[in-house]
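With one protein chain held back, the other chains of the complex are shown just where they sit.
On to chain A.
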Amino acid sequence: MTDGNHSRPDPDALLRQAAQEGKGRLKIFLGAAPGVGKTFEMLSEGAARRRDGVDVVIGVVETHGRAETAALTRGQEIVPRRDVPYDGRILSEMDIDAVLARAPRLALVDELAHTNAPGSRHPKRYQDVEELLAAGIDVYATLNIQHVESLNDIVASFTRVRVRETVPDRILELAEIEVVDIPPDELIERLKAGKVYLPHEATRALGHFFSKSNLSALRELALRRAAQAVDAQMLDHVRALGVGGTWAGTDRIVVAINELPGADGLVRAGKRVSDGLHAPWTALFIETPRTAHFNDAQHRRVAEAMTLATQLGAAVATVPAASVVDGIRGFLTTARATQLVVGKSRRSRWFELLHGSVVDRLVRDTPGVTVHVLPLDARPAASEPRQRRGAGWGTPSGYAITLLLVGLVTAVGSALFHILDLGNVALLYLLPVMVAASLFGLRTGLFAGLASSLAYNFFFLPPVGTLSVSNPENVISIFVLLGVAVATSQLTARVRAQADLAAASARTNATLAGFLRQLSAVNDPSEAARLICEDVARLFDVQAVLLAPLVGPGLAVQAASTPDYRLDTMDMAAANWASDTGTPAGKGSGTLAASEWLFNPVRAGGRTLAVLGVARDNGEPIRADQVPLLSSLIDQSVLVLERLRLEMEMRDVDAVRTRDRLRAALLSSVSHDLRTPLTAVIAAADELGHGATPELIGTIRNEAARLNRFVANLLDMARVEAGALKLNVEPTDLADAVAGAAHDARRALEGHAVQLDVPPDLPLVLVDPQLFHHCLLNLLDNAGRYGDPGTAILVAGRHVYGEIRLSVCDHGPGLPPGREGEVFETFHRLEGSDRAAGGTGLGLAIVKAFAEAMGMTVEAGNRPDEPGAAFTLVFPTALIVRAVASDAV
């Protein structure tokens, strides 16, 4: 982390606070032991709140027959308990449903650690409380310190009483904690006075448990735990506000993991420090450019150390940084750590003089942090050859080429010796040295320097032919050659390392870019899930699954890299944990590390969109240096999944809006289009009583026909909307189809002649005759309605450019230019709904729906030749039946 981040509010902390806001608040009255007066305190405060006008009920309170406690419950509303028959007895439990139904502002719940009767909704009372909180009900609860899960061992170790009913620490972290405290002497007095109720099993250990030393210890634990809770909440608060600087609080320990043998020892040391200070701790690995050159053993050691740390209860973090010191320093500040555990390799004094000591710099640069240094046993260069080029011994061919070059230069030098002086010949020898050092690394370079100086000495330095040097200044030439070899190889090695780093980062970027590019083209969430799994599986050589939260509780597998993945109960528990808490769970994490899988939540805006699970076939965790890339991929996945989710929501909203609009249009259309003809029919029938006239009969007939048409269209539309269109395609003669439709529509088309203009050899088309008939009926009906009275309707078919275009043209006002496409919308009528011509607005929508279902397209426009509208059905080549062999017919 860099300094720029310090004063920025931590989004996660803000989100945690925001998530807390809709929920009820929990206050725990924490006591060191039974009898300190927790219940009394809770009831008093409940009564006080009630007097303030708060709606308070008692969910459950155990008075244990104590008079002053019972007195406090009087005047308060108590939700009746629920009797649960169990094992021949009747157990009385808090009625969670009744409390939820009562929905008070505040509920008082005694004995948070209580175990519910079998068959209750939740096995534990604290789970009931969680449900109340989730329902927005504030809860006051009581708890004794020995029931806190993380302290269970400690309490048992000195009291020799182990309680089985524990409450997870996370509950305490949610809560405001009030310690109900009385001095141990007073408690013992109360005990002796019989004012303390003790459960049966505790009486046995009574004498021991209530010793003064035990009570003191328990009291200290309670106070310390309360302080810790305050600290955690303070930390969240500080983070949310973006307050920088060191924050005093209890200790926080960071263990800096490295790749050396003995890293596990560091972890154990961290655990000891943590236990001693009773403080949370984090195992930290700093990823530097050097990490990329780790060999497998080094990667494994880091991963193992991190896993061990999670198993011992540490949080883990991997932070990329330019150097180890920078990374640790940055993390210490953001985590507000007070203690640092580092390892110190037994490096030579030379090495430290050259490179500086990490430990010294840490001590110097992190004032206010106690640094614990552990000696580590590490000689990496000797025991484990690095995989780095340039630092190795070089290759035989490198040495051969070097020798060849030296020989060549010697030959050239000899040839030109008569025109060169000795100094220039020495310069010539720089050539093989630089070439060898830059191409083959330090050792080959040194070899070249040595060979060159020997050759120079032997062939050129007087006395020629011997390896002795007569002139002392020539010794300098030899040293220069060796020095150049060292300098050049160092320089090249550094350049090469930088290039490697750049290449690695380019590879990472390319991977991410490829990942994103592929995903950005995806519009389907399940397709995106599949791609994410496949990419993660390919890039990290793991199995990957993506689980998405269901509407209710639980997760469902959305995609997996291989079909034969296996998720057992433990794995699903880890996945659910990751989903619910938004923190990683499973192998290599702090939670449920026994799972074979590591589950990372994919979160946006405080909600879990999905959980990505990864597992190695060989059971090893993901390599520490790959973790940042995995996080980047997850971050990218967040963007993609969030985009898809938003798109889907938009579509849903659009669909709902469209449906609402359609429903409104349908209602108005139905009432108009059914009532108008019915009115006409009823009125005409009444008139018939006074004598039938051809007009009246015609009215009844035509209006009834109109009703019939409308009902048919409604039925058709219902079939389209229900997705129940079953196509029964057969080769159809367009002339035949048009003639049939014109025949059936003849009454609606009264006054309009239908002119069919279709070439005799027009190919047959593949359509569903029934659907196509309805298309044509509606088009003809439409043409008859909007064409000027007495004008002809032209139906023209043409076979052009591999398509067949069948147009139904009327002679009338035509369509408003620029709005032709709108006519196909359901219930759309271009000029208001109460036109004399009537019509449902359904017809053309049905034409479009049916035509598209059959693979055609429809076009609406105005006739080019004369005024009027033209509706064209376009049959693509696929729907055109090729010519039939003439001998078959």
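In this text, a residue touches a chain if its C-beta (ideal position, glycine included) is under 8 Å from a C-beta of that chain, and two chains touch if they have at least 3 such contacts; residues count from 1.
As a convention for this text, contacts and distances are computed from a predicted model.
Enquirer: According to UniProt, what is the chain that's been left out of this complex called? Choose from "Spermidine/putrescine import ATP-binding protein PotA", "Two-component system KDP operon response regulator KdpE", "ABC transporter permease" or "Actinorhodin polyketide synthase acyl carrier protein".
Expert: The correct option from "Spermidine/putrescine import ATP-binding protein PotA", "Two-component system KDP operon response regulator KdpE", "ABC transporter permease" or "Actinorhodin polyketide synthase acyl carrier protein" is "Two-component system KDP operon response regulator KdpE", the UniProt name of the unshown chain.
Enquirer: Out of A:A604, A:A735 or A:V874, which touches the unshown chain?
Expert: Of all options in A:A604, A:A735 or A:V874, contact with the hidden chain holds for A:A735.
Enquirer: Which residue from A:L756, A:A853 or A:V874 sits in contact with the chain not drawn here?
Expert: Counting the whole complex, the residue in contact with the absent chain is A:L756.
Enquirer: Spell out, residue by residue, where the missing chain touches chain A.
Expert: Missing-chain contacts on chain A: residues 704, 708, 728, 730-733, 735-740, 742-743, 754, 756, 760, 764, 769-770, 773, 881, 884, 888-889.
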